[in-house]
Structures are given as structure tokens and as C-alpha cells.
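Handing you this structure, nothing more for now.
Here the complex is missing one protein chain, while the rest keep their positions.
Chain lettering (A, B, C, D and E) follows the sequence in which the chains are written, and residue indices restart at 1 in each chain.
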Amino acid sequence: MTVPGLLTFGETLAAFGTAEGKLRHASTVDVGLAGSESTVAIGVARLGVEAAWAGRVGADEPGALVLARLREEGVDTSAAVTDHEAPTGLALKDFRSRDSPRVAYYRHGSAGSRLCPEDVCEDRIAAAGVLHLTGITPALSGTAAKAVLAAVEVANDEDVPVSFDLGYRQALWSPQDARETLLDLVTRADIVFARDDEARLLGFDGTPEELASSLSSLGPEEVVVRLGPRGAVAELHGSRYDVPSYPIRAIDSDGADDAFVAGYLADFLTEAPPERRVRTAAACRALALSVEGDWEGLPDREELTQLPRPR
Amino acid sequence: MTVPGLLTFGETLAAFGTAEGKLRHASTVDVGLAGSESTVAIGVARLGVEAAWAGRVGADEPGALVLARLREEGVDTSAAVTDHEAPTGLALKDFRSRDSPRVAYYRHGSAGSRLCPEDVCEDRIAAAGVLHLTGITPALSGTAAKAVLAAVEVANDEDVPVSFDLGYRQALWSPQDARETLLDLVTRADIVFARDDEARLLGFDGTPEELASSLSSLGPEEVVVRLGPRGAVAELHGSRYDVPSYPIRAIDSDGADDAFVAGYLADFLTEAPPERRVRTAAACRALALSVEGDWEGLPDREELTQLPRPR
Amino acid sequence: MTVPGLLTFGETLAAFGTAEGKLRHASTVDVGLAGSESTVAIGVARLGVEAAWAGRVGADEPGALVLARLREEGVDTSAAVTDHEAPTGLALKDFRSRDSPRVAYYRHGSAGSRLCPEDVCEDRIAAAGVLHLTGITPALSGTAAKAVLAAVEVANDEDVPVSFDLGYRQALWSPQDARETLLDLVTRADIVFARDDEARLLGFDGTPEELASSLSSLGPEEVVVRLGPRGAVAELHGSRYDVPSYPIRAIDSDGADDAFVAGYLADFLTEAPPERRVRTAAACRALALSVEGDWEGLPDREELTQLPRPR
Amino acid sequence: MTVPGLLTFGETLAAFGTAEGKLRHASTVDVGLAGSESTVAIGVARLGVEAAWAGRVGADEPGALVLARLREEGVDTSAAVTDHEAPTGLALKDFRSRDSPRVAYYRHGSAGSRLCPEDVCEDRIAAAGVLHLTGITPALSGTAAKAVLAAVEVANDEDVPVSFDLGYRQALWSPQDARETLLDLVTRADIVFARDDEARLLGFDGTPEELASSLSSLGPEEVVVRLGPRGAVAELHGSRYDVPSYPIRAIDSDGADDAFVAGYLADFLTEAPPERRVRTAAACRALALSVEGDWEGLPDREELTQLPRPR
Amino acid sequence: MTVPGLLTFGETLAAFGTAEGKLRHASTVDVGLAGSESTVAIGVARLGVEAAWAGRVGADEPGALVLARLREEGVDTSAAVTDHEAPTGLALKDFRSRDSPRVAYYRHGSAGSRLCPEDVCEDRIAAAGVLHLTGITPALSGTAAKAVLAAVEVANDEDVPVSFDLGYRQALWSPQDARETLLDLVTRADIVFARDDEARLLGFDGTPEELASSLSSLGPEEVVVRLGPRGAVAELHGSRYDVPSYPIRAIDSDGADDAFVAGYLADFLTEAPPERRVRTAAACRALALSVEGDWEGLPDREELTQLPRPR
Partner (left out) sequence: MTVPGLLTFGETLAAFGTAEGKLRHASTVDVGLAGSESTVAIGVARLGVEAAWAGRVGADEPGALVLARLREEGVDTSAAVTDHEAPTGLALKDFRSRDSPRVAYYRHGSAGSRLCPEDVCEDRIAAAGVLHLTGITPALSGTAAKAVLAAVEVANDEDVPVSFDLGYRQALWSPQDARETLLDLVTRADIVFARDDEARLLGFDGTPEELASSLSSLGPEEVVVRLGPRGAVAELHGSRYDVPSYPIRAIDSDGADDAFVAGYLADFLTEAPPERRVRTAAACRALALSVEGDWEGLPDREELTQLPRPR
């Protein structure tokens, strides 16, 4: 009765951060977690669709924290691997000034970056409704890059749709290093999410609509090009779709893109029609923007129904 | 009029931790700092004697935090080095259960571990009343080990007394690796602080008094062997001194050894007689034990006068 | 490879409470959950054995809170039922004075008390390693009492061992009303946990050892009679076993009995020998006593190994 | 010298709530109280006019909390009744998303809902300057409805003005059930506060001004029809009065209507002219809107003088 | 039906303080109030006897805080005076180390110290069951001293019993200055509470029993000499009474003496026999000792019944 769900993997970090102001002035910080893939998994689970997160955590308290918080949100963590050799990575967030957050990462040599092809569980992938990956993971380490490729190959073989969010992170690799890997993964994916600057990094040019067409021409049947506050354009199965914009006061942009992906994939998994997928995606993004934190604002189905009409 | 003060260097980390309970159950954690040498510097400063801490921090918020908190305590940080290539290390503390704290370190490749001989400021050492070092620093990296040796050589040349706390940390190096380095430093030091198990690690044997004598025979004129809750024995300039024990309820043992060292060195710098040095040291340890946290319980002179008489 | 796990059901409430002092003086209260069966499930899960909790929660935030916190602890909640007609019950805890907690319940007509035989999932019971129930549930409502009986019948038919903790609650029913129901359930159970006053309520008399024998004579092969701070006696498969006592400072007695049950059942499920079951049970109780809160102190396997030897 | 004051009764609940976000993500919640009538009483007391609240609370901590917080605000609680049979009701508030609060009530069978005619103290009513009641109370229970009627009859007999706020709550009764009771109370009241939708529920139609006239035609000499953010219209002793609107940033609309009523009645009691009553009422509403919480923003006289001029 | 209650006056300050540790390390402090007389008033009110506090507060927020917190505790503040010329005094509390609190006062020229004979309300005194004063008030200022004397004269004239707690405060006046004033007040009082060192300050000598007799010989029919942790002795109407000691863990000694006075006077007002007065007084002291804070631990009647038997 339940539809096959989302399977995703990547690195999730234990996160410490101020609610406002610089760390140096703080006497306490909030505890949470950070990771694009796990944010997507939480978002899908909140929308009532099964979601599983795989990845490595250390055999330590930050690792226990990551697993506990994901389970709390209803995300299946039974495919996660505990690494007894390396610690769980950390993220440290504070604010230079109001509305200008910054994050420092302590992930060098972390358990999460030691992901390797052996961690890829073929049965899990074969049973999934969609495999979601990001361009962050191949940038973490050589073995992590191999794990991503191995997973995509299994999914391709098993006819499991692959969703890929380019997620280019300047701090992790150079545009030159990233280009080939990201291009390869776009080619093998069925659903692709890219920011317009990421599409240009791959060598494409033109309007957002042209960027979406260019990415589609590489193979993926569903492509969304995100433009930040200016919205998004979607080319799905050869047709262009308007991505609506919701009149909501933006509070915190962290995690908004992951909310968009979560909304899209939850509707993809329940086979909603394309125009509803993009609407749900945009609505999730709007609601995530309206609440502080990476994942706190991810909505459930009931909240979606209470949004004002898009503009 | 002010006496020449303490100069110390080593790694100080930004620290996050629960007040009780496991991290996984925490929604916020406290922010502080951790580092044996800086704890000693704070302790000396609180006793009204000048203290300076040198070491490397990253050009980041945890580094700004370390410097701000030390300055707040009146410790001179003007000799500290800001490293633009590496991040400040972190310490993560929580409690398995009541009274059983544990600490995880994120210091691999940290700014603090990149200390090198160039960071050793000869003028500063020459002007100091005592140079205090620990066996933790040479375990951090090859350059850090060289920096320690270079500093000791400058101090020896300039007739500045060297204080050395063995501070063997099992997580950082093996007993085999540690032995030679620690033995060498004991030989070059004027004041040595060792736990009884550290004395045995160097190859000595016998009662605590015999251990103190053995260490003294290597050169240092002042040796204290600490025995945890069972007290300490001191051999100073060839004589044995009783280290008194204070009837105080122990709350948190972290930092108690550093408080002992701080009390001893503050009195050494003000040329108090040997029996007062060990009394002040023991009193500082007792007061530090009676307050939660590594350095919060370090006393000022007025508090010392309010302690009940030792047993 | 994983052993069949624990299945339990009962009412779990969203809990609000002060850490110390009266509610009237509080400006904030802590948020948690309360329920004997779910505390046992958390305890079993922490010991590395699968545990599932079933029961009803309302379609409201307190219900979402209950499910989220249980999942966070690794307890399977997929058999829980969401009741759209009734709210999740609440518990309100504060302290008259230090060390004298009191709890008020808002559970009349609650979702949890509306448990009914239809909620009993036969397949789940058949697949479980043990079915654990308490005498609290039949006191909640007529349908809840029927649900307990129905579950026991399924377990008996399927040869699934039944664990029963008498858990007599004066506020819920009179001794007269309770006696018959509890006696019937003891007779159908394989493992029975009772306080000495509960054994006497059933009409038995004599020393704790005699009470254990009397309960055993009703059918259950494993009987533990708990005596609060004075320890416990066990009659297992016709032999008497000493229940050791651990020298630990008691902080909070709430949940200590549930910790005992959790320790016992985790070892029962992994087929540890009887003397180890009672030792693990006593150790879990000791560790739960040493930490504030109902379930925060429930240990994992590693913590068990760090306990001092029993007296 | 002091004017006869306000007497009001109804149910006041102990309230727990998040400051933002869902309960399920909270580790602590704030403690307060909730109840339309007691909010009005606090508002009147803050404006320097005597105010007394009557009603039932349980013999429990939530009841002690309700009485303590009201006394703290200078409200006389000496006429309140402690019910030893039933608990004080609770309110649980959280936020679906920013600016969308929701409240769940645990008031079924509560002490507050067991209000009965015997609780009505004739001497108190006879000595009051105004008796203020709401349409919430008759919806709580049959005895509460009778208590309201009994009180109104005493007030009518003693020539004590009756103020009535329709306060229709959909969760408590149907429009059909409510209509007759509310109509009866409007007829017996001297001052009536209604939202435009409440006036329509009674069967009236037309513009806000027409609704006010229709209500006036039932008997009350002073009628205010509130229109939420669009302001209010008043028909007082046959004349129409403009209700000014203040240019203030709205933060929290809970309690804003009660602030309006408090401002109106405080000025009524001190015999301010009609145009000042509506101005004070509107000013109190504006200030309550500008502060988070039901009653925290209720102003004192000095704050009223500091408001910018109305538009 | 209710007995005439307590009337007391003196200075009450707004209090800020850490829960543990020094102010310099605190990022937040707790807000409360401090004042011996108001602590007694709260204690009496909690025991179900009417209590009123008079005194001066400034027309400022600290003054509003003092009045609000007293009203919250059911203390009648209608006789308090608001002083528009001077600010409410402050108390600042922190801890040198665990269990060693210290308090700094900002009360020079405060509203509370400007108490004057005109503030003494004769009707109030005439209607009281007992007038309670302390030796702190005459030390605050010349007008405050006159106000105390004037009040005692009214009480003496009206046959209202006077209770007097010597409350000598070294920081406010010298023993020489205090002696005459305190002696005069003891002579005019009916009930006297003194510490043994205060009795000696008046010039008396001998055992605690002899000190009590000496004080009695000055006029008061009921005298209690308090000995801190060593208990107390009472000479009431010519007979000696044992003051029992309760086996309770002491947490915070601030306010314990005021709790004793409150217990004694509440029972005096309800005309309990002498042996019960001293028992209630001792029980209140024990319960106050067992809770942190000046007044938080003051018990109600129900709590008194739950104390273990005295030793």
C-alpha cells in the first residue's frame, strides 16, 4: 500500500550554532544536524512518504545524535554505517551580523567522508522508488566519489530513477575538478536540480529556460533550474512548467533548496502530475524560508494546504 | 614592581559541552575553552601574577573565542599567533552518566598543532619569570615538538627556570614514543610535575617518595609527584615536603591538576618559601575540585584565605 | 541475525515538568514523555535489542511528540495507532520540595485510554520475541482491558512468551477492582514482575521469597519480586536467584522499575542465562537511579560494563 | 475614593506553549495562563481600576499557578472557588509556522467548567461597578450556563451594568446551540462586544453599522462591533462613534480583543465620555497587538499616553 | 471567620543573582526579591493566614516587580507606598564558590530607606493580629527608625501584639549604635526572636537558656533564641520549650530564620499552643533550608504534614 520510498546518502554532520550573533559572544549554542541529503529525507518523510538515509557516522556521540534526530523525524537509518575508525564531522554556524550566517566545517577525515562503494547496498537501491544524490558527496573523497558512481550504476541497472542535485561547493573542489564528475552524473540521472550558476559551471549559457533545455539534452527527463529568490524554471518530459512563487516573508534561506527537492520528490514518488510536483516543491521552499533553521520549517501535507495561493 | 611572570604555550581549543547527560539528549551546549597550559595561565593570573599564553589559533570564530576568553581572564595573548591556513581545534565534552565526563577532540591538523619553532619568541622567554610547558605539546606534531625543545633551549641559555608537567595523553602517542621525549624534557627542566603513573612510564619504580627522588636525580630541583585523590609528595631542593589535603567536596576533577600547577608557580614567581608553594598548590586544587568546569573554580588570593585548614 | 524483539503496548503521555520546585514558580517547563511500557521499550532498544511500542496517540502535537521521541530512541512505532477522535494524554510533573516529585495526569478520555482489541496486531505479536504488558493498561478503560486480554490470548496461542508487570496504580482503580484482572494476567504470563505490596494485594503473604513462590505457583516460570531500595528476589524456573545491589548514588527513582524490566527482558531475548538476566536488570536499575528523569538514565551495553561491581 | 470595580468570571487555564515552532521540536515550553475574562481583568487592573476574577480552579498546581499570576497582576481572586473534585484545565499553544499559532485545550470535565450557580456571590455582584461575562462560559457546561444566567439576573436586579462579549467558540458548541443563549444574554446586557461574524450568527445582516444598530435594538445601550484588523464601529446611547486605528506593528493578535474590552470597561468604570472609551479601547488593542502573548502587552495609563496619535 | 492577620513593614529590594558561580562569569542572572519582613509575610500567607506588607518602593520597574511578586504570593500590598522621588533598592547575589553566597546592596537613598512615620497607618495596625518588625528597619535611616517606633507605639496603645526580630546587620550600623535602639524595641515587644550573638550584643551572657531568660526579663512574654544549625531555645510565658530539629539536607540557609518566624507567627495568629508554635517554626525552617532561594522553600500546611518526625 505504501509506495516505494526515497533512498539517499551523503554526509550528515552534527551542528552547533548560535541563533544570532558571533560565536565569541555566545555562552551556549544550539545543537542540531546539517546535511543536504538528510534534509531532503526529512522533508520527504514529513510529507508522508517513506525515506531512508544511508551514510557513515562515527562511533561517537555526534554520530548517535545524527541517527537519533533522523529517526525522530521518521527517517529510516537502518542502512547507515557506523565507522569505528573516524569521527563524525561537525558544522559550526554563527552570524557575522543579522541575516549573514556563516558555517565552518570540521569534516576533514570524517566518518562521513570515508563513504565507500562497499557501503552501497544493492538490495536497498533496487527496492527504492528513487535514489537521490548530490554533487557534494563525490567532492568529499575518492572513495565517496566511487560510492556515488557505484550507486548510480546499480540504480540504472535496476531501472530505479536517479535524482541528482548538483550542489556545487566551492570550498570542497575547484570548478575544473567538479565539471567532469558533475557532467557525468547529470548524464546518468533522470531528475536534475541545478542552480543557474551550476548550469553555467558545466559550460552552458543563456536564459534559465535555455539552461534547462541544455541540461535536458544530456539525458534527464526532468530538469529544474533554480534561481534563488527569482524562482525557478522546469523542463519536464519536454514541456516547460511554471514554478509558482509564494508570498511569504523569508527568514532563513538555509535548507530552502533542499525543501524544494523534498517537495518535488515526494510528489514524484506518489506519482503526482508534473504541474503539482513543481507547485509542491515551491510551496515547501516557501514554508522552509519562513522558519529559522535548515530543516525545522519543512512542512507536512496539512501545512501545505494552508499556504496562501501562489502569486 | 610587578614580578616577571609566567610564559606558557600549547594548544587551546574551543570547547562545547553539556552540563550533564549525553550530547544526543541535549538541545543546547555550553561554550568554553580547554587546554592545560591556558588553564595554568588563568590560574596564575587570578592569583595576581602576570601570565602570558602563546600558541596558534585559526583565523576563525573559535580562535577569536579562545583569545577573548583568555584576555577576559587577564591573560596576555599578545604573543599568540593567528594561523590563516588551519582551523582552531575543538573539544566536545559530555557525560556518560553523572560524574563520568568524556571529551572528544577535533584537533587533527588544527592551528594549535601547527606550532613551530618560528613561533618561539626569544625576547619573551628571556623576560619571563618561568617558562611552563607540558608533555602534551610535543605529542601534537613534529613542529610542535621542535618548538618545545627550542623554547627550552632558549630558557636554559637565558637562565629562565623551566616548569614541565609531563601530561602524558594516551590518545596522542604511545608510551614508547613518549618516553624519550619526556625524559629529555625532565632532564632540562627546573620544576617537574608528574603523576605517579607518568613517573613509572619513564621507567622508575617504588613508592611515590622514591619516584620523586628518581625524577630529582635527573636534574630538576623541584619535583612534585601527584597521586590524584590520595594527595601528592614533593621533593624540593633535596628536602621532602608534605602536600596538605583540604576537606572539600569534590565536584569536577577536570582542571584540578592544572590548578595545582598554577598555585605552585604563582608562589614560585613571588618567591614564597617551599612549604607555602605546596600549600597554595593544594588549596588551588581543592577549590578547583569544588566547582564545575576546567577553570571556573580557579581561586583568587582572597578565596585562598577562606579555605578551611588542611587536614 | 537479529533476534526477535520486544513488543509492548500501553499509554504514553506527553510530559511537562519542572526540574525542581513547584510549577507555580516556574516560567518554563521541560518537555518529555511518560509511560511505563515505552520506558521499557527505550531501555531494551538502548541495550541493542529490537523493541516496538504500540498504543494510541491523538492526531495532535503531543502525539507527534510521543512518536518522534520514541523513534529518536530507536523504538519501532509503526504499529502505533493515531486516533482522530481523542487527544493524547498529558502528564504534569513538579516537586513539592527537593526529592519529592508529584505527577498529575490529564488522561481521562485520552487517545491512549481508548486502546481496543482491534488495535492488537496478531502478526506483530506472532513475530515478537516477547510481549510485555503492564497492569496499568487494563485500568485505563474497558476496551483497553479487552485489548490486553486479546493480546495475551494471541501470544499464548502463538507460543510467544508474555511478560507482565503488575504496575498497580491506586489512582486508576481500587484494589478490589484490580485483583481479579491482575490475577488472571499473572496466570497467563510467563514472566512476572511485582512489588511486594502488589503480591500482597493479590492475597499472598509471607517473606519476599514466599511471595515469589506463591506467584510462581500460579504459572509463570520467571518471577521477580521487587523491594524498592531493599533490592529484589527472583524465582526463575524453580530456582532462587540473588539480585545484586549496586553501590550508586540514587538521584531519581522514577523509571527505575522500568529500567529493571528492560534489562531483564533484553537479556531474556538474547537468551542470557538467568543469573545474568537479574544482574543486568539490577545494573540497569542502578544506572537509571543515578540520573534524573524517567528514561534518560537507561544505559547502553557499554555503560553496563563500566558499573562498579555489585555489593 | 476608589470607584466600584470590575467583577468577571469564567474559566482560566494554565497554559504551556512554545515561543515559536512546533511542540514536537521543543525541549522546553513557557508557562502562563489563558482565559478571556481573566485577561480583561488584568487589563482593567493595569489601568488602575479595581478588578476581581471569580471562577473555579482545581486544588492542584495549575490552579495555584492561575491564582498566583492573577494576584501578581493585582487582580482580586478572593471570590474564586477551589474545586477538590476536578483538575484545572490546560491550554497547549504552539506554532504551525511563523505567525500561525494554534491552541489545544484540555478542559473537558475541568474545575473551570464545573462553575455553578452556587458560586455566584450576590454581595460581590451588588458591590461591583460592572459585571463582565462572555459567551464562552455558557458553552462550558449546563451548570456554567446556569451560573451565567443567575449572575446576570442578580446584576439586573441590583442595577449593576452587565457587559457581555459574545466570544463564540466553534470548538465548544454549534451555531444552532449558541444562538438562543447568546441572544438571551445580549438582551439582558447593557454593554455588548461582538465580532461582525458573531452578529451575523445571531441572525443579523448588513454593514457593520447596521449590525451595531440591530444589536442595540435588542436592548444594550452600548454596542461595539469589532472587525479585526479593519477596526470597529460603536453605537453608544443612540449615537455612532468612530473607533480610531493606531499605526502600530502587529506582533500577536491573541488577547487583542480582550485588551479592547479592558480599555473600554476601565474607562466606563471611571465614567469617561464615550469618545474616550472607544479611544482607550482601541489604544489598548494596539498596544496588546504590538507585544507577544495574550496579556503581556496590556498597557498601564502611562503607556497609553505614549502612543502615537491614531490615524 | 478569618483571623486577624500579620502586618509587617520594612524594605524589600529587587534582587538579581546567579544560581551558582561568580557574577563575572554569568551571561544571565535570575530576578527575584529580598527582604526579611516580606519573606515572613510570604511565609505566613503560604500557611493560610492573612498577611500584609507595607513599605516604600520607587515608581519604577523594580518597585513594580516587588509589588507583583508579593501579590502573586497572596500578600496584601495595599498599604505599600510608592515614592516618586527615590528608586527601589537592589540586591545583587552571587557565589564566591559553592555554598558561599554573598550579597551586595544598592539601597543608599533608596525608596525603602525613606520610610517615615507618616507611612504608618494606624487603622491598619489596630486591625492586625500581630505587628512584626525587625531591627533592620531602624538602621536604614532616621525617618525609618522613627516609623518603627511610631508603629510600636500605636500597637502598644491598641493592644496589638508586637513581634520583633533583632536582625542585626553589621553593614548598616555599629554595635554601639544598634544597642540602645534594639534594647528599647525588645522592651516594647511581646514576641522576640534573637540569635545568640544578638542577645550578647545587647549585653547579656550565659547559655542560650540564660540568654532567653534575660531577654524575657525585659518584658516580652515569648522569646526564641536561635542557634543556627544547633537549633533554638524558647521561653514562652515563663516556661521553657524544646525546639525540635528536623533531619533534612540543608541546601540554602538564606531566609531560614525568616521561615522560622513565619511558622511561629502563623501559629500564634491561629492560637495554636506554644509547643506547636515552636514545632511549626522549626519545620518551616527545615523546609526552607532544603530548597534554594530566600523564600521559594517556604511551605504550605500540606507540606508541613509530610515532614519526617523531628529528631
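Details
Assume contacts are C-beta pairs under 8 Å (C-beta built on N, C-alpha and C of every residue); 3 or more make two chains touch, one makes a residue touch a chain.
Note that the structure is a prediction, hence the values are computed from the model and not measured.
When the whole complex is considered, the residue among B:37, B:73 or B:258 that touches the unshown chain is B:73.
Residue positions on subunit A in contact with the hidden chain: 21, 25, 96-98, 100, in rising order. What subunit E contributes to its contact with the hidden chain is residues 14, 16, 22-24, 26-31, 60-62, 64-65, 68, 87, 90, 92, 94, 104, 106, 108-109. Contacts to the hidden chain, counted on subunit B, fall at residues 67-69, 71-74.
Convention: only the chains that are shown with their structure count from here on.
Common neighbours of subunit A and subunit E under the contact definition above: B, C, D.
With each centre defined as the average position of its C-alpha atoms, the distance from subunit C to subunit E rounds to 48 Å. Chain geometry summary: the mean Cα position of subunit B and that of subunit D are 64 Å apart. Residue positions of subunit B touching 2 or more other chains, listed in rising order: 27.
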